[in-house]
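Sharing a structure, written as structure tokens. Questions coming.
Entry: chain A
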Amino acid sequence: MTDIQTLHILNKSPEHPRANRCMEMMAAGDGLLLTGSGVLLLATGQLPDASKVFALAPDVDARGLGHIAGNAISVDFTEMVTLTLEAQKVISW
Partner candidate 1 sequence: MVSNVMPERNNEGFLEDAQEWTEGVAAAIAAEDEVDLSEKHWEIIRFLRSFYKEHEMSPPSNRLFVKAVKEALGEEKGNSIYLMQLFPGTPAKTACRIAGLPRPTNCL
Partner candidate 2 sequence: MSTLIMIDQPPYGAWTGREALDMAFSLAAFDQPASLLFTGAGVNWLRQSQDAGGIGQKTVEKNLSAAPIFGIEAILADRASCKSYGLEESSLIDGVTLVNNDAALLSEYDHTAFAG
């Protein structure tokens, strides 16, 4: 799918301290996969620009964010698994 060094899986809302740590740790060439409350990052418009951003579609739909999900690449459960397999490293925040 992509060449990703480290895939950061973020399931915490932007208010959670760990979300900030995740942003600080992101390097060029890393990927960010938003799941659960993590998809709320899409609503803040504060996405990291150096990285590929993915968002889990059912979590996006649950929160009524389908209309702004264009800022991220939408993935289903199968694609999420593929992403985690293809990345060199994974950090689950």
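Candidate entries met the following condition: all candidates are chains of the complex that A comes from, given by their letters.
By our rule, a contact is a pair of C-beta atoms (placed from the backbone, for glycine too) under 8 Å apart; a residue touches a chain by one contact, two chains touch by 3 or more; residues count from 1.
In this text the structure is predicted, and so the values were computed from the model without any measurement.
By the touch criterion defined above, chain A in this complex contacts candidate 2 out of 1 or 2.
Residues of chain A that touch candidate 2 in their complex: 11, 13-15, 36-37, 40, 43-45, 57-59, 61-68.
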